[in-house]
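One protein chain omitted, others in place.
Our next item is chain A:
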Amino acid sequence: MSPAPAARLPGQERPPMPRTFFSTRAGTWTGFAAAAVVLFGLAPLLLTGFRLGLLAQFLCYAIVAVGIGLAWGRGGMLTLGQGVFFGMGAYLMAMHLKMADAEFRNGPGAVPDFMELAGIRELPAYWAPFASPAFTIAMILVLPTAFAILLGLAVFKRRVKGAYFAILSQALAGAFAILLIGQQSLGGFNGLSRFRYFFGFTLADPVNQQMLYFIAAGVLLAVVAIALQLRRSRYGELLVAVRDAEERVRFLGYDAANVKVVAYAVAALFASVAGAVFVPIVGIISPASIGIVPSIMFILGVAIGGRASLVGPVVGALAVAWAQTALSEQFPSAWTYAQGLLFIAVIALLPGGIASVAGVAKRFQTKRTTVEAAA
């Protein structure tokens, strides 16, 4: 015999829809203003040029993380291959920077220095248009997004999901890195490096380096704003519905695949822009920074920060990148193990990531008080 039903449903006493200050309009603006003060005011004031450069690099990872938070946290697509889109944006930007350098040294149509060293005399045809900054920026925005849309349609229309999608996207990252290693006209294993100018500005100048940091910070804020709008829109509700019960959404008359493709393409766009900003900041892009391992690093930050929350992925990505730099300086071999342990700990103990700590603590506290009250 089943006990009397519905006597005490779990969670029923919880208040409906927790409305915090930050979900209001004023709260949103306050949050953005605070972030802007920290990023544009405090950080340049307190950090040395070297540290600011590192932060700029981490901000690029955070931009990727916001996209993963959307695709994975809200859309349920475990994108283990964001390195592909990050790499696309990075290489496209790097090609422009190399072209600009060559043009500055040897006039229009000149061959970039690394090609000369590899014995390539003739500029490959597909390199030529990247002399134009406008064309390069258009490609950075369009190419990875279009690729993500095509791939997404092919995959999601066939209802590939879950672990199969994760493996597929990871294999793609591996294949992309291998493909690039074989391309001598893209620098092969060494990738592209030694950039001197960024849209006419000397990269060695600290002022311009700071400007690059500001660009990264501005892009991060813009990307978070876009993600916020998507989350709060009807599309955002629909995306969560698809994540939780894809079949059900289909029976309501939606093409669930299209809903997923949008989030996947937006995540790809974010990653591409991050890659493009990353290149002038770090000064090198090679297959090693876009393959399987970096792609997993992107995911790691998001998982630790809290994939379903808005700010969680940003915090997680920054924390992981900072920890990696700080710890690997002192214990180069131990960091990999720490990273693995951290991942296991978060998945096992805190599936919602750092962002859910407050909620978990509160629930723990209420449980204790009810137990104490009952005792």
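Keep this in mind: a contact is a pair of C-beta atoms (placed from the backbone, for glycine too) under 8 Å apart; a residue touches a chain by one contact, two chains touch by 3 or more; residues count from 1.
Rule of thumb we're sticking to: contacts and distances are computed from a predicted model.
Entry comment: the absent subunit's protein name, as recorded by UniProt, is "Urea ABC transporter ATP-binding protein UrtD", drawn from "NADPH--hemoprotein reductase", "Xanthine dehydrogenase family protein subunit M", "Putative membrane protein" or "Urea ABC transporter ATP-binding protein UrtD". Only one residue from A:137, A:222, A:241 or A:319 touches the chain missing from this view: A:241. The chain that is not drawn here is touched, among residues A:153, A:168 or A:230, by A:230.
Only one of A:171, A:252, A:345 or A:358 touches the chain withheld from this view, namely A:252. Along chain A, the points of touch with the absent chain fall at residues 5-6, 9-12, 14, 16-17, 229-230, 232-235, 237-238, 240-241, 244-245, 247-256.
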